[in-house]
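One chain of protein is taken out of this complex; the other chains stay put.
Chain naming follows the written order as A, B and C, and within any one chain the residues start at number 1.
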Amino acid sequence: MAKPTCVVIGVGPGNGAAFARKFNCEGYQVALLARSQSFLDKLQTELDDAQSYICDVTKPDQISDVFSRIQGEMGPIDTLIYNAGSGHSCTIENLDIYEFESDWRINSLGCAFSSQLVATEMIKRSKGNIIIVGATASLRGGANFTSFASAKAAQRSLAQSMARYLWPKGIHVAYLIIDGPVGKNHGLDGRARDDQAFLKPSDIADSAFFLTTQAKSAWTFELDLRPHVEKW
Amino acid sequence: MAKPTCVVIGVGPGNGAAFARKFNCEGYQVALLARSQSFLDKLQTELDDAQSYICDVTKPDQISDVFSRIQGEMGPIDTLIYNAGSGHSCTIENLDIYEFESDWRINSLGCAFSSQLVATEMIKRSKGNIIIVGATASLRGGANFTSFASAKAAQRSLAQSMARYLWPKGIHVAYLIIDGPVGKNHGLDGRARDDQAFLKPSDIADSAFFLTTQAKSAWTFELDLRPHVEKW
Amino acid sequence: MAKPTCVVIGVGPGNGAAFARKFNCEGYQVALLARSQSFLDKLQTELDDAQSYICDVTKPDQISDVFSRIQGEMGPIDTLIYNAGSGHSCTIENLDIYEFESDWRINSLGCAFSSQLVATEMIKRSKGNIIIVGATASLRGGANFTSFASAKAAQRSLAQSMARYLWPKGIHVAYLIIDGPVGKNHGLDGRARDDQAFLKPSDIADSAFFLTTQAKSAWTFELDLRPHVEKW
Partner (left out) sequence: MAKPTCVVIGVGPGNGAAFARKFNCEGYQVALLARSQSFLDKLQTELDDAQSYICDVTKPDQISDVFSRIQGEMGPIDTLIYNAGSGHSCTIENLDIYEFESDWRINSLGCAFSSQLVATEMIKRSKGNIIIVGATASLRGGANFTSFASAKAAQRSLAQSMARYLWPKGIHVAYLIIDGPVGKNHGLDGRARDDQAFLKPSDIADSAFFLTTQAKSAWTFELDLRPHVEKW
């Protein structure tokens, strides 16, 4: 029987790689999407049944094209993880309007468009998972995160609207609030530095995977994740 | 002594006109901004010391140009009211990606850019008010408001970031949650239809004006407004 | 014509006195309630048409008795301000279960019972205002505010339930979030110390009074108030 397919958008050495490893380890074939090739190549060789795709999520045409290729090469998509999410730190005074737009395109427009593409197919099959990776800034507009926070708030609202529409159709949309710094210095072995102040990507991935196993009678929309020593 | 100046962005016969009337009545000269001329002309003749400006808030160049003209013709801006805020109703399934972008440009990008312009001047004078008009959708992503709600959530987060940065500099940023339907059939006399299920624009404007009178020791960021019979 | 009546529960030299002064100044006769007599006597002599009543809000019998006396001596109650709200700072580890109960009785039980008494009368007249004074802790359970925050969260939920039930009957229930330290060293003249980090009670009172003037088409439930330099 064919393996289920997981698409991870925004694959770098942190959360993106951890999502790919976890779902691959749980029996999924994995499509790895990022803007540049180098890390994808390394990760692909580490995993079973993984394919790499170059994709700039701010460009709907690229997303359409890549999703067509994925569905042709790997079959229908069972789980989409939207992990693309960079953003600029700035105040309203030094905000650059082009960065403001870019942050929104990455976090919100790309998420809307790729979710729409997979949702259309998932609706036909009455199943699927869409997991979107948010941040503290999704809930709070800090003085120094004017651009990033606004983009993340737009994304969270989008995820809510999607959940309210897609849950009754059998598609589980969920939103992760990553409320703390994520460990950055990870080798390809997935090991995080031993610092209790940082979230480990592999631990985040465990919770993301758990959400895809919840029974329909008790689905979760929003899951906050933070280190046990984090101030919040 | 020169009258203080209030700029209302998004002037139609509903809330926009009511804000203009209220601040004019309280001694402000008023700059009226909208995309089309017809209503502005009528309203301008009704008010003392009002000027009309055509402006498409999705175009930063137009905003820059108009604000330069306002400052030249009316002096420094004391109060900005950002009332531009249309949006599309849609689910994730029938969302049009160009409307999604357009909604964000009107509600969030235009708000960021025009606020930045006035904030830069207000910071120099250590005073000013920026009032942004939100909606129920600012707080809740409904299944049928995918596009509008995401744009409004982005706007609310933006307003929060602005408040956290600008309040300590003496600039009062506030956000109105208009949580109900606003009466639509208003003549130039400002009378709303006598229906208790609708917010009257003149009542909304009273609360907006009140915020500009609060003393610095006790400022409000967010104010919810709804008809007394509204379900919430 | 008889003056309208405002009852202020929890009258000390800070917010309580400021509410009493503001409403008195705006034409109300005022009933002043506190657990001890000394400050009430001083304040009463300063105001026109004020009466003092000793009342422990943790004791429903006392509340019933005092409200009967107020209605007999001053007529029906137009505005109730519930400002009783002390609380203990503690963690779960050093929480005292009797203080936990006492905090809840002052902030929540007393509020429920006194609101019920006045609401019953207000419903008959289809008008009235009930303003309840909350705090940062109403929204956030901090590690060191286990007891106070739980009591305040209970109070805020109570205020919401009351608003949803009483608004359609013409009674305006509103909740103030006092999100910062309130100036303490106020003389009877109402002057606060000149420190921009503190809320001035007279400024809080201005916003409370404003809420009672809102038109029914655009009522506010929750109003946050904080110094312009406060971190939030």
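The criterion applied here is as follows: a residue touches a chain if its C-beta (ideal position, glycine included) is under 8 Å from a C-beta of that chain, and two chains touch if they have at least 3 such contacts.
The shown structure was predicted, so the numbers you read here are calculated from the model rather than taken from an experiment.
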{"item": "Contact list for the unshown chain, restricted to visible chains", "value": "A, C"}
{"item": "Hidden-chain contact residue, picked from the options C:Val7, C:Ile106 or C:Leu158", "value": "C:Leu158"}
{"item": "Residues of chain A in contact with the chain not shown", "value": "164, 167-168, 170, 172, 183, 192, 196, 198-200, 203-204, 206-207, 210, 214-232"}
{"item": "Contacts of chain C with the absent chain, listed as residue ranges", "value": "60, 91-93, 95, 97, 100-101, 104, 108-109, 112-113, 115-116, 119-120, 123, 137, 140-146, 149-162, 164-166"}
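The definition used in the following text is that only the chains that are shown with their structure count from here on.
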{"item": "Graph class of chain-chain contacts, one of line, ring, star, complete, other", "value": "line"}
{"item": "Fraction-based call for chain C against chain B, same above half, different below", "value": "same"}
{"item": "Gap in Å, rounded to a whole number, between the CA centres of chain C and chain A", "value": "46"}
{"item": "Chain B and chain C: spacing of chain centres that average the CA atoms, whole Å", "value": "32"}
{"item": "Per-residue multi-chain contacts in chain C, two or more chains", "value": "none"}
